[in-house]
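Removed from the display is one protein chain of the complex; every other protein chain stays in position.
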Amino acid sequence: MGTNPDSAAQRSRTLEKLTPYLFISPWILGFLAFTLGPLLFSLVMSFYDWPVVGERTFIGIENYEIMLTQDPLFWDSLWVTIKFGLFFVPFNIILGLLLAVLLNQRVIGSGIFRTIFYLPSVISGVALVTIWAWIYSHEYGILNFLLGLAGIEGPNWLGDPSWSLLAIVVASLWGLGGTMLILLTGLQSIPKELYEAAKISGVPAWARLLFITIPMLSPMLLFTFITSIIAAFQQLTIALLLTGGGPLESTYFFAMYIYDNAFKHFEMGFAAANSWVMFLIILALSLFVMKSSSAWVYYEGEMKNKENADG
Amino acid sequence: MVRALTYGVLIFLSALFIMPFCWTFVTAVKSIPELYQYPPVFWPSALQWENFATAWFKQPFDIYLKNSLIVVVLSTFGQLLSSSLVAFGFARFHFKGRDAIFILLLSTMMIPWDVKMIPLYMEFNMLGWINTLKPLIVPAYFADAFFVFLLRQYIMTVPVEIDEAARMDGANSWQIYWRIHLPLMMPALVLVGTFHFMNAWNDYLGPLIYLNDQSKYTLTLGLSMFKGLHETDITSIAAITVILCIPPLILFFFAQRYIMNGAIGSSVKG
Partner (left out) sequence: MKNLKKLALASAVAALTIGGTAVAEDVIRFATWNGEENLEIQYEIAKLFEAENPGVKVQVESYADGYDKKLIAAFGAGSPPDVMYMWNYPKYYKSLLPLDDLMARDAEEMNLSDIPAALINTTRIDGKAYGMPAGFTTHVVFYNKDMFAAAGVEEPKEGWTWADLREKAAKFRDKESKTYGIAVSAKPDPFDFEQFLWSNGTRFISQDGKTIDGFMNSPEAVEVLDMFAEMARNEEAVMVGVGENSSSSALFKGGKIAMFQSAMWSKAGIEAAGINYGVAHLPSFGDKPVHSSVPASAMSVAKDGKNLELAWKYVKFFSSPAAVKLRTNDLPIRTSVAEELNMTSDPVFKPFFDILAVSDRETNAFLKHENWGKIQTNLERAIEATMLGKGDAKTNLDDAVARSARHLN
């Protein structure tokens, strides 16, 4: 077998060609087994009147039509979600970055601080909501109790449409420990020498942050940017348990709209159509961010040319 | 001055972040009359330590714990292995269709679970996996997009010269992955392990949908049993929540130092 050097070389070349696919094969197989089927299934569903039980009827694009032209809740919930995202995404990243930079310094007890900031992410949803209800309650809440000590009469956080969305944003930001950790991990891969050199040449701290940290961290920032957008669009649990979408739909997120259509109204076809629209919106946003990323993301380890990669 | 400010900010923020845990703990050890008092009782007159045992033995939590551990340990292992392989594939090779496949991978993060639920249930039902722990474990061996993306971004920050040097020395791609990148990825792998561990540990929907029999239940399902349709057993929820927080917290406290173990910055690059 191994006597013919040509065929051996050819075999190893084929193997080389196959190698990348072998590396990504776990995901490909998983996609084919657990994602593609359900995905296509839901696409088919979206063209049907599909109750959970009972007959299913093909209705063409009617679900999409109703959603876009007749159901005010679609636009309302989309708008609420966008407003939420405009607050949540930047704050999640900026505060996460702030914490990560602070904790990246030599701080006594930094391990304990890191653990504390991650703590809210460890507590399961059922208990988190009880805690927030206790904080936000108008008459009996701890937040208004503390404000009262300072002589301020606190608003009805969850009962007043002008405060409720903000209250949900703050509650959601409590879980930014995850973002902090991701950015903290990214900070580890920045060579310390860069900072030392800059320090010696007298570059001030803010400039080091702006011109070294942020560019070097940009791959991780891209990651948190995209995943924060996705998280904003899929935001459901906190609002569902804390406000149920109210008051007056001020916290009625797009994900809740889908949830209600599926689980309250049993309209699986309509919910599938909702989901596909949401999917396309997030995809478009993410692609836009990805495309723009070549302008602001710096990859230390990017392949400079094709030859390098294929060996 | 800067130091003092740093500590000031850190201490202030950590007070905000530790509050939920403290409150949950205080709630767990309160007596029922104190539970509902206002102004709230910040420190109960007598700590009801027995609330922890009472809540634990109200349901077969020993069995739930065993099931949760099986799921968490097996799936975390699978996730680390599969997502690091896939991430390496995307980060270090040019191949036909790579970018398109990567977008496809990213897009799987964006599918709302509401619509996947029924088809997936049907699939697992056909496989005979309903009421087993398999639906909670097996998919983790096929790499989750979130983690692949995370690890891929991390690998992309590692200079290519490292790979090239190894290739010069005759290493093939598998060896580069196994001997060079896995150790370099350590901080990110710890992160993935932590995130996946927490997701699996706190997962409620998956176990709810795929498990039927109480002997198969996981800890979060047990926890949710304290929340009835009309009334909630707040003390037991708080007590079990505190118990459920402890193992991940201890684990995290020891794991996080590896996140800080910036291997590239100091040794390799220099």
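Chains here go by letter, A and B, matching the order in which they are written, and residues are numbered from 1 within each.
In the analysis below, a residue touches a chain if its C-beta (ideal position, glycine included) is under 8 Å from a C-beta of that chain, and two chains touch if they have at least 3 such contacts.
All figures in this text were calculated on a predicted structure; none of them were measured in a lab.
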{"item": "Residue of A:Y21, A:F87, A:Y140 or A:Y298 touching the missing chain in the full complex", "value": "A:Y140"}
{"item": "Option touching the unshown chain, where B:T24, B:Q59 or B:S107 are the choices", "value": "B:Q59"}
{"item": "Selected residue (touches chain absent from view) among A:V122, A:L158 or A:A255", "value": "A:L158"}
{"item": "Hidden partner chain, residues of chain A it touches", "value": "51-54, 70, 129-130, 133, 136-140, 156, 158-161, 242-244, 246-249, 260, 262-266, 268"}
{"item": "Touch residues of chain B, complete complex, unshown partner", "value": "32-33, 35-38, 58-59, 117-118, 121-122, 125, 130, 204-205, 208-209, 212-214, 224-234, 236"}
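Just so it is clear, only the chains that are shown with their structure count from here on.
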{"item": "Chain centre separation (chain A, chain B; CA means) in Å", "value": "15"}
{"item": "Footprint of chain B on chain A - complex, ascending", "value": "16-17, 19-24, 26-31, 33-35, 37-39, 41-42, 45, 99, 102-103, 105, 107, 110-128, 130-131, 134, 140, 142, 145, 174, 177-178, 181-182, 184-193, 205, 216, 219-220, 222-223, 226-227, 230, 233-234, 255, 258-259, 262-263, 268, 271-272, 275, 278-279, 282-283, 286-287, 290, 299-304, 306, 308-311"}
{"item": "In the complex with chain A, residue positions of chain B that touch it", "value": "2, 6-7, 9-10, 13-14, 17-18, 20-21, 23-24, 27, 38-40, 82, 85-86, 88-95, 98, 101, 103-112, 114-116, 118-120, 123, 139, 141-143, 145-146, 148-150, 153-160, 164, 167, 173-174, 177, 187-188, 191, 194-195, 198, 202, 204, 220, 223-224, 227, 232, 234, 237-238, 241, 244-245, 248-249, 252-253, 256-257, 259-266, 269-270"}
